[in-house]
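Removed: one protein chain of the complex. Kept in place: all other protein chains.
Chains here go by letter, A, B and C, matching the order in which they are written, and residues are numbered from 1 within each.
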């Protein structure tokens, strides 16, 4: 089945956003899949992600989930920002764990969206953290139309 | 006024936690002040903290606030972990901003605590993000009694 | 397929909880279905549920969802209470709407649970509000063993 225009746009937006996201690069977050209102990222928990309790820092979970959320809620190439997010920590992450964050839209209006992001451990699918984010669209586009035609 | 035992313990816990927190070190978070149920951290927004919209990544705000929260809720040397956190993004951070996160206890029970953390821009005191966190005490101590006697 | 013991217990707990819940009776909440870690309630929006903007009061959505959550997280006959809840209002309810709240467990540990509750409009299935609740088990049972044998 060929990709739709919305799917191509979502991929282009995701690649653009990840390429310009310096903090996600610092963490080692990797883009796995993007589509309309959807994104999956992955990250391997390493030495730099650990806190003093010797478990993965909550900020790593949050950042991975928040970035998947951002990519998903910008996927139509309309700039949107996070207004409010919450995260529930259900089980700790350990060094060596491969984490997956999958973002999907739950509901909302044209300009305001609610997204759920689940952070799981890839080895066994255990749900380690559940994130819920609220986005608000602003004026402006992620990929300019010149870039888009070239894409 | 001489420091109380609780104040000395809170400082020792804070220094121990920050020394072992690899992810906060990666971000450049600095301990400013710690006390019973209280902590202030600061961080300067640099090149590595920026996302594709050219503003400070939400994960940087969250991590700074979450770490101040962790230090505050462990300040009595009883290990506690975050169960649930929420963050409201009120205004963006820019490269060069100096951010301050101040955590304080709002209420709760002996084992379960509610903390508010405000992230402000040091230059003008503007409130950039408001964070609320729920902690739960576990068994175990941050600083072992041997360390404590030596401290 | 005959009901399991867990299903029977969940139904008995649900009936006991709803029978003793004076506030839910005042609102007109009705038990539709209960099972292990699951509950559905319904309510018809009437004159008494309206606020000054002439739409259903947010407290009605919250109460309906919170009660479905309470029934679901007590379903194993172990008393649990809400620690922390959040609700996102996605679209207004109107007088005459029939609301459905469905609660299900998302994750957690043996003593601490995370539940999602969706409040929809029955006529078209539109998602009007999304609720997320965190429960904590206490000592004690909803249905005493004497009652249970008699049930």
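Here is the rule we go by: a contact is a pair of C-beta atoms (placed from the backbone, for glycine too) under 8 Å apart; a residue touches a chain by one contact, two chains touch by 3 or more.
Bear in mind that the values here come from a model prediction, so they are computed numbers and not experimental data.
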| item | value |
| --- | --- |
| Which displayed chains the hidden chain touches across the whole complex | A, B, C |
| Listed residues B:16, B:29 or B:86, member touching the removed chain | B:86 |
| Sole contact to the chain not displayed, among C:17, C:31, C:72 or C:99 | C:17 |
| Touch with the omitted chain, as defined above, among C:6, C:50, C:106 or C:127 | C:50 |
| Touch list for chain B against the chain that is not drawn | 86, 88, 90-91, 106-109, 114, 127, 130, 132, 134 |
| Touching residues (missing chain, whole complex) on chain A | 83-84, 86, 112, 134, 136 |
| Hidden partner interface residues of chain C, rising order | 16-24, 26-27, 47-54, 57-60, 62-63, 66-67, 70, 79, 81-89, 142 |
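Just so we're on the same page, only the chains that are shown with their structure count from here on.
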| item | value |
| --- | --- |
| Where chain B and chain C are represented by their mean Cα positions, the distance between them in whole Å | 35 |
| Distance from chain C to chain A - Cα centre to Cα centre, in angstrom | 31 |
| Per-residue multi-chain contacts in chain B, two or more chains | 83-84, 86 |
